[in-house]
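Missing here is one protein chain; the remaining ones are kept as they sit in the complex.
Moving on to subunit A:
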Amino acid sequence: MQMLRLYASNCAGKIKAAVETASRLQSTASGAAGHKFQTKEDKKEGTTYISMEKVTDSRGARKDDELCSLCTCNVPIKLTYKDVLILEQFMRDDGTVLPRQLTGLCKKQQLRMERCVMQAFWSGLFGDKYGTEADRAGYKRFNRYWKDDMSMYQLETKQRHGTWFYIKRYPTKNQQLFKNPLN
(Lines give C-alpha, C1' and ligand atoms only; values in the text may rest on other atoms or scores of the structure.)
Protein backbone atom coordinates (compact mmCIF):
# COMPACT_ATOMS: atom_id res chain seq x y z
CA MET A 1 0.00 0.00 0.00
CA GLN A 2 1.28 3.38 -0.95
CA MET A 3 -0.29 6.36 0.74
CA LEU A 4 0.13 9.90 -0.46
CA ARG A 5 -1.23 12.99 1.21
CA LEU A 6 -2.08 16.13 -0.74
CA TYR A 7 -3.15 19.44 0.76
CA ALA A 8 -4.14 21.26 -2.40
CA SER A 9 -6.47 19.95 -5.06
CA ASN A 10 -4.73 21.78 -7.89
CA CYS A 11 -1.85 19.39 -8.32
CA ALA A 12 -3.90 16.31 -7.40
CA GLY A 13 -4.59 15.47 -11.03
CA LYS A 14 -0.98 15.67 -12.07
CA ILE A 15 0.33 13.56 -9.21
CA LYS A 16 -2.47 11.08 -9.75
CA ALA A 17 -1.49 10.68 -13.38
CA ALA A 18 2.17 10.35 -12.42
CA VAL A 19 1.40 7.69 -9.83
CA GLU A 20 -0.73 5.77 -12.30
CA THR A 21 2.03 5.87 -14.89
CA ALA A 22 4.63 4.72 -12.39
CA SER A 23 2.47 1.87 -11.12
CA ARG A 24 1.73 0.74 -14.64
CA LEU A 25 5.40 0.67 -15.52
CA GLN A 26 6.12 -1.20 -12.31
CA SER A 27 3.51 -3.85 -12.97
CA THR A 28 4.65 -4.21 -16.55
CA ALA A 29 8.31 -4.54 -15.64
CA SER A 30 7.73 -7.01 -12.84
CA GLY A 31 6.09 -9.47 -15.19
CA ALA A 32 3.33 -10.24 -12.75
CA ALA A 33 0.44 -12.16 -14.22
CA GLY A 34 -2.48 -9.77 -14.11
CA HIS A 35 -1.51 -7.67 -11.12
CA LYS A 36 -2.82 -4.16 -11.51
CA PHE A 37 -3.24 -1.09 -9.36
CA GLN A 38 -6.39 0.91 -8.95
CA THR A 39 -6.53 4.48 -7.69
CA LYS A 40 -8.64 5.23 -4.66
CA GLU A 41 -9.42 8.73 -3.44
CA ASP A 42 -10.66 9.85 -0.03
CA LYS A 43 -11.45 13.40 0.94
CA LYS A 44 -11.41 14.32 4.63
CA GLU A 45 -11.57 17.89 5.92
CA GLY A 46 -10.07 19.45 2.80
CA THR A 47 -7.36 16.81 2.46
CA THR A 48 -7.31 14.40 -0.46
CA TYR A 49 -5.85 10.95 0.23
CA ILE A 50 -4.79 8.96 -2.84
CA SER A 51 -3.86 5.31 -2.41
CA MET A 52 -3.00 2.61 -4.91
CA GLU A 53 -4.72 -0.68 -4.20
CA LYS A 54 -3.52 -3.85 -5.81
CA VAL A 55 -6.26 -5.48 -7.87
CA THR A 56 -5.98 -9.06 -9.00
CA ASP A 57 -7.60 -9.17 -12.41
CA SER A 58 -8.93 -12.62 -13.20
CA ARG A 59 -7.97 -12.28 -16.84
CA GLY A 60 -4.26 -12.84 -17.10
CA ALA A 61 -2.42 -13.79 -20.25
CA ARG A 62 -4.56 -15.52 -22.80
CA LYS A 63 -4.54 -19.31 -22.58
CA ASP A 64 -4.31 -21.48 -25.65
CA ASP A 65 -7.48 -23.42 -24.94
CA GLU A 66 -9.52 -20.26 -24.54
CA LEU A 67 -11.96 -19.47 -27.34
CA CYS A 68 -11.72 -16.05 -28.89
CA SER A 69 -14.75 -13.81 -29.18
CA LEU A 70 -15.00 -13.99 -32.95
CA CYS A 71 -14.56 -17.77 -33.27
CA THR A 72 -17.24 -18.92 -30.83
CA CYS A 73 -20.04 -19.05 -33.39
CA ASN A 74 -20.68 -21.96 -35.68
CA VAL A 75 -21.35 -19.52 -38.46
CA PRO A 76 -17.99 -18.06 -39.51
CA ILE A 77 -17.88 -14.34 -38.77
CA LYS A 78 -15.81 -12.31 -41.14
CA LEU A 79 -15.00 -8.91 -39.76
CA THR A 80 -15.00 -6.06 -42.27
CA TYR A 81 -14.08 -2.42 -42.15
CA LYS A 82 -17.77 -1.44 -42.20
CA ASP A 83 -18.45 -2.89 -38.72
CA VAL A 84 -17.35 0.22 -36.90
CA LEU A 85 -19.37 -0.60 -33.77
CA ILE A 86 -17.47 -3.88 -33.40
CA LEU A 87 -14.10 -2.35 -34.19
CA GLU A 88 -14.52 0.40 -31.60
CA GLN A 89 -14.89 -2.19 -28.85
CA PHE A 90 -11.30 -3.25 -29.50
CA MET A 91 -9.92 0.28 -29.48
CA ARG A 92 -8.74 2.73 -26.87
CA ASP A 93 -9.97 6.27 -26.63
CA ASP A 94 -7.10 7.59 -28.72
CA GLY A 95 -7.65 5.25 -31.65
CA THR A 96 -5.06 2.59 -30.89
CA VAL A 97 -5.93 -1.09 -30.74
CA LEU A 98 -5.95 -3.15 -27.54
CA PRO A 99 -3.42 -5.99 -27.32
CA ARG A 100 -4.33 -9.65 -27.53
CA GLN A 101 -4.05 -10.10 -23.78
CA LEU A 102 -7.07 -7.87 -23.31
CA THR A 103 -9.16 -8.61 -26.37
CA GLY A 104 -8.84 -12.37 -25.99
CA LEU A 105 -8.77 -12.91 -29.73
CA CYS A 106 -6.72 -15.56 -31.43
CA LYS A 107 -3.80 -14.48 -33.55
CA LYS A 108 -5.58 -14.72 -36.87
CA GLN A 109 -8.58 -12.70 -35.75
CA GLN A 110 -6.41 -10.14 -34.00
CA LEU A 111 -4.42 -9.45 -37.14
CA ARG A 112 -7.59 -9.25 -39.21
CA MET A 113 -9.14 -6.84 -36.73
CA GLU A 114 -6.07 -4.62 -36.88
CA ARG A 115 -6.23 -4.56 -40.67
CA CYS A 116 -9.92 -3.65 -40.58
CA VAL A 117 -9.21 -0.80 -38.17
CA MET A 118 -6.57 0.53 -40.56
CA GLN A 119 -8.97 0.32 -43.48
CA ALA A 120 -11.71 2.05 -41.52
CA PHE A 121 -9.32 4.86 -40.69
CA TRP A 122 -8.27 5.16 -44.32
CA SER A 123 -11.89 5.29 -45.43
CA GLY A 124 -12.66 7.97 -42.87
CA LEU A 125 -15.36 5.94 -41.14
CA PHE A 126 -14.43 7.16 -37.66
CA GLY A 127 -14.81 10.83 -38.56
CA ASP A 128 -13.27 13.18 -36.05
CA LYS A 129 -13.88 10.90 -33.09
CA TYR A 130 -10.22 10.02 -32.61
CA GLY A 131 -8.79 13.37 -33.53
CA THR A 132 -8.24 15.27 -36.74
CA GLU A 133 -4.55 14.50 -37.16
CA ALA A 134 -5.15 11.73 -39.68
CA ASP A 135 -3.39 12.17 -42.97
CA ARG A 136 -5.98 13.31 -45.50
CA ALA A 137 -3.67 14.83 -48.09
CA GLY A 138 -3.87 14.12 -51.78
CA TYR A 139 -5.84 11.05 -52.77
CA LYS A 140 -6.55 10.11 -49.14
CA ARG A 141 -9.47 12.53 -48.78
CA PHE A 142 -11.57 10.91 -51.52
CA ASN A 143 -13.99 8.08 -50.90
CA ARG A 144 -12.45 4.63 -50.77
CA TYR A 145 -13.74 1.13 -50.12
CA TRP A 146 -12.14 -2.28 -49.57
CA LYS A 147 -13.22 -5.65 -50.88
CA ASP A 148 -11.59 -7.64 -48.10
CA ASP A 149 -9.06 -7.15 -45.37
CA MET A 150 -6.13 -8.17 -47.57
CA SER A 151 -6.87 -5.58 -50.26
CA MET A 152 -4.21 -3.26 -48.92
CA TYR A 153 -1.48 -5.66 -50.02
CA GLN A 154 -2.80 -6.38 -53.52
CA LEU A 155 -1.44 -3.45 -55.48
CA GLU A 156 -1.73 -3.00 -59.23
CA THR A 157 -1.50 -0.11 -61.64
CA LYS A 158 -4.38 0.39 -64.04
CA GLN A 159 -3.96 2.12 -67.38
CA ARG A 160 -7.00 3.97 -68.67
CA HIS A 161 -7.43 5.74 -71.96
CA GLY A 162 -8.05 9.40 -71.31
CA THR A 163 -10.38 11.03 -73.78
CA TRP A 164 -10.30 14.60 -75.01
CA PHE A 165 -14.00 14.53 -75.80
CA TYR A 166 -14.91 15.77 -72.33
CA ILE A 167 -12.44 18.63 -72.60
CA LYS A 168 -13.84 19.65 -75.96
CA ARG A 169 -17.43 19.32 -74.87
CA TYR A 170 -17.08 21.11 -71.54
CA PRO A 171 -14.43 23.76 -72.21
CA THR A 172 -12.27 24.68 -69.24
CA LYS A 173 -10.32 27.51 -70.76
CA ASN A 174 -10.09 29.53 -67.57
CA GLN A 175 -8.24 26.82 -65.69
CA GLN A 176 -4.73 25.58 -66.38
CA LEU A 177 -4.62 21.81 -66.66
CA PHE A 178 -1.24 21.39 -68.32
CA LYS A 179 1.82 23.56 -68.46
CA ASN A 180 1.08 24.37 -72.09
CA PRO A 181 -2.70 24.34 -72.36
CA LEU A 182 -3.97 23.13 -75.70
CA ASN A 183 -7.61 23.95 -75.15
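Just so it is clear, a contact is a pair of C-beta atoms (placed from the backbone, for glycine too) under 8 Å apart; a residue touches a chain by one contact, two chains touch by 3 or more; residues count from 1.
Basically, contacts and distances are computed from a predicted model.
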Protein name (UniProt record) of the chain left out of view, among "Proteasome subunit beta", "tRNA (adenine(58)-N(1))-methyltransferase non-catalytic subunit TRM6", "Eukaryotic translation initiation factor 3 subunit C" or "Ribosomal protein L13": "Ribosomal protein L13"
Hidden partner chain, touching residue among A:K43, A:K78, A:K107 or A:R144: A:R144
Missing-chain contacts mapped onto subunit A: 17, 20-21, 24, 36, 38-39, 55-59, 69-70, 81-82, 84-86, 88-90, 92-94, 96, 98, 102-104, 120, 123-129, 138-139, 142-147, 151-152, 154-166, 172, 175, 177-178, 180, 182
